[in-house]
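Of the protein chains in this complex, one is absent; all others appear in place.
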Amino acid sequence: MIFTSDNWAGAHPAISASLSAHSTGFSAAYGASDLDRKVEQTFNTIFGREVAVFFVGTGTAANSLALSAVNRPGGVSFCHREAHVIADECGAPEFFSHGARLVPVDGADGKMDPAILETEIARFPAGFVHAGQPMAVTLTQATEAGTVYQPDEIRAISKIAKAHGLPLHMDGARFANALVALDLTPAQMTLDLGVDILSFGGTKNGCWCAEALVFLDPAMANQAAFIRKRAAHLFSKSRFIAAQFDAYFENDLWLDLARHSNTMADRLRTGISGSSRARLAWQSSANEIFPILSKSLSRELMAKGALFYEWTAPRAASHLVGADETMLRLVTSFATTEDQVDQFLECLG
Amino acid sequence: MIFTSDNWAGAHPAISASLSAHSTGFSAAYGASDLDRKVEQTFNTIFGREVAVFFVGTGTAANSLALSAVNRPGGVSFCHREAHVIADECGAPEFFSHGARLVPVDGADGKMDPAILETEIARFPAGFVHAGQPMAVTLTQATEAGTVYQPDEIRAISKIAKAHGLPLHMDGARFANALVALDLTPAQMTLDLGVDILSFGGTKNGCWCAEALVFLDPAMANQAAFIRKRAAHLFSKSRFIAAQFDAYFENDLWLDLARHSNTMADRLRTGISGSSRARLAWQSSANEIFPILSKSLSRELMAKGALFYEWTAPRAASHLVGADETMLRLVTSFATTEDQVDQFLECLG
Amino acid sequence: MIFTSDNWAGAHPAISASLSAHSTGFSAAYGASDLDRKVEQTFNTIFGREVAVFFVGTGTAANSLALSAVNRPGGVSFCHREAHVIADECGAPEFFSHGARLVPVDGADGKMDPAILETEIARFPAGFVHAGQPMAVTLTQATEAGTVYQPDEIRAISKIAKAHGLPLHMDGARFANALVALDLTPAQMTLDLGVDILSFGGTKNGCWCAEALVFLDPAMANQAAFIRKRAAHLFSKSRFIAAQFDAYFENDLWLDLARHSNTMADRLRTGISGSSRARLAWQSSANEIFPILSKSLSRELMAKGALFYEWTAPRAASHLVGADETMLRLVTSFATTEDQVDQFLECLG
Partner (left out) sequence: MIFTSDNWAGAHPAISASLSAHSTGFSAAYGASDLDRKVEQTFNTIFGREVAVFFVGTGTAANSLALSAVNRPGGVSFCHREAHVIADECGAPEFFSHGARLVPVDGADGKMDPAILETEIARFPAGFVHAGQPMAVTLTQATEAGTVYQPDEIRAISKIAKAHGLPLHMDGARFANALVALDLTPAQMTLDLGVDILSFGGTKNGCWCAEALVFLDPAMANQAAFIRKRAAHLFSKSRFIAAQFDAYFENDLWLDLARHSNTMADRLRTGISGSSRARLAWQSSANEIFPILSKSLSRELMAKGALFYEWTAPRAASHLVGADETMLRLVTSFATTEDQVDQFLECLG
């Protein structure tokens, strides 16, 4: 009963098998191997156009490199208050961009409210030297709240970004989970809605460590190779990331894994909704759910062997949690089994 | 006949097998798993004392984090002119340390000359605000020239560093190759000679991507966890690095692989020394050798299928290369076979 | 009728005279002149102990250098939401500290609320690598709201900082205005209350450009000379700053100038309080006041020649401003005259 995080899972057997298969023989280092090229081509196919792809090992690297690729002196990026870039990366985006600032934007359900985004951007008027200058908008899909932005919601944010001349970045650490939740193609969820740069995550969905920084418009990537290398994120045996992605994309494995993960979350969600001892803080549709229950029940679940984090409720949701209550975060993954879910629900009662 | 670089090899089967074996099940992320702890303990055993270990994915990351862990405003580090940190990392050490400078120190055979090191350090007098201030000395073992520092040579450099209060870092991207060349223990080649921080490389010697930043005195590591995380070099599924190291150390596999690699280089060296069509630019003892031969012979070798880099001779050695000649760099690895070597020597004639 | 900012004034005649007097003759550069030494000694006298003083030319430089002197990887500093460091410096503190973050702390009247400060610090638990780590608390005295922290209020903040092992910085761009408002000595307003580092401002109070970064404990300044030089803030003819401070301190000129400035603000305050056409948004006691009045009256005042900024009300005060109203910021300085004030009040009616 492990629901701590999707990164507590290991790697899918097909990923491991691919690594083994590609471990022999010699091939060009630093991303120049045939396998690297093949996978780059796969990304082109997936997005239906030529994109610029840079493999890295962590989602934080992808996010931080993305923002530093559009860096400006005195730059300010806008993200949701609970976004990974501002809440969980120890200041990596600021470090990579030499101090460009992240400004939190509020909004329900882990999504930036377009009106608040507009207000925050307006606090940095063009040319006003004392305040810094806007440089990017970044949103997370699926969000840290387990929700997914609907296409119209992304379009609304994209429209604001474009109106201010700002590139739009998507942190897709759980890209596949959002994709299958919305039943869209990668291009439909990004390009068609105005996303410019994507952190394409594979790690949380069955890879060991496979993330790709994708510039949907390759023209924006003209410095990216140097930005990555300078940050020590270019792997010499880059094909070990390519090998993971190669298996990840084979026969749409990635979508199957995300579908499984979401289905397990649905099963949890349904069970919890039917329980009299817990309720959902909000509706989510990807692989994270946030039930509220009594502190004693939380302890009881732990005692019975369930692993999860008690979660600090976002400001906007803190009133939902009673004095004797706590909010949990439950995360499912490709490796979560029906048995684990059912056992948890049985413990919950 | 691939002698381009040891990072053109893949991973040793035992490494791949370990990854597969550890891919199932759930375990704590971000370095907190049992396997991470086990491998950290192995490092303690290897060095005969408690050390602080931080897994990272690239040698450039290990080097850059090491230098930023001892960073000072206006800081200056001293390295050999041909060192990886100054010659091959796209300014990563400067980026990580916010502009701390690397000062090249000359010396024969890829090794810093202690007298020149002393002279260079003296150009930065204590408290003289215009020049910057010394912050570290870093040496590479084995060197980029395929040579290895003898214990006395490391001691001489260490003594200078200590006299100026400077920490001594060792870039051990080819640590194992040096170790078996000298037939020393890890502690004998580091701790006993005054090395403070070590970039312990596994990637070039049979791993996919396994590097460890080792603080031989854990007290120097008090900020390192934050330095690594902020640079996006903390892996969520950190156990995939631990799994590589676990197999790497099992039954001294790492030493066997390095020994094989060095033996293959010896075989090349012996063959080239006996050839009338090539000569060695200098004597090396690890897994890189640098023959000088005619440009036409170089082309001939390529035509016959040998892969290698023509190498820019270091300043001190450029007079050795005649007008119609070129210098090659040949690198062997755990995956190099006797057949490959013999085939190359046969082509050489 | 110029109330835009105290930095719209020029320099006090005594400051100019001092510059002229010291312009002839030769003396050691980079802060080593007799005059530099004399003024450093004056700072010791003012604070009643040996302090470490570094002259710089802008308040932003003093603040940014102060924070970078206590910089930590992944560091987070806490300041009031309206503080100059976070609101008006184009990200300079982040730039100087390579991305250390500023976290806004709310509180009425431009002052951090100790309970909120405590809550914000608690969001960065010791050793929790994902969140960054606390590195400093910085408060502004007098505040951007024209208020001054009472000694007990500073002590409450200092106590929290100390409990977390954090240095306490004071942005004293309007240090003198606060000092005379509270009728305290410099040591009473800093040292005795736990302030560790002070940005001591002279520019807004009659100097051309004279700011001092003061480490009340010189031991904290061990890297400061390099930090300043590396940021290009060490002046070769440093004595031109010393000359300004020399006149500034002579016969307590600085306190007289601040007293005058505050008195002019009092006169405005009294007048506005007595007006039926405007009211004060909150009570302030230094040289900035914030009246609320109708937009039409604001335009009327401008038309009559008054210069000032319409000010964006802080979040906590925005409800005070009616739909047809606006908030002004009026700043007085050493150069403000009673006539200017009375003329303004007459226009106000």
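A, B and C are the chain letters, set down in written order, and residue numbers restart from 1 in every chain.
In this section, a contact is a pair of C-beta atoms (placed from the backbone, for glycine too) under 8 Å apart; a residue touches a chain by one contact, two chains touch by 3 or more.
Predicted model only: the values in this text are computed from it and were never measured.
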Of C:159, C:237 or C:259, the one touching the omitted chain in the full complex: C:237
Among the options B:15, B:35, B:100 or B:234, the absent chain makes contact with B:100
By the document's definition of touch, the residue of C:265, C:335 or C:348 touching the omitted chain is C:335
Residues of subunit B (touch criterion as defined above) contacting the omitted chain: 74-76, 87-91, 94-101, 129-132
Under the stated touch rule, tell me which residues of subunit C contact the chain that is not displayed. 2, 4-5, 7-13, 15-17, 19-20, 22-30, 56-61, 64, 89-92, 95-96, 98, 203-204, 208-209, 226, 229-237, 239-240, 307, 335
In the full complex, which residues of subunit A touch the absent chain? 30, 68, 72-74, 98-99, 127, 129-130, 132-133, 223, 225-227, 229-230, 234
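Please note the rule applied: only the chains that are shown with their structure count from here on.
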Chain ID, smallest distance between chain and overall C-alpha centroids: A
Indicate the whole-number Å distance between the mean C-alpha point of subunit B and the mean C-alpha point of subunit C. 50
Quick check: how many Å separate the C-alpha centres of subunit A and subunit C? 41
Can you list the residues of subunit A that touch 2 or more other chains? 89-91, 95-96, 98
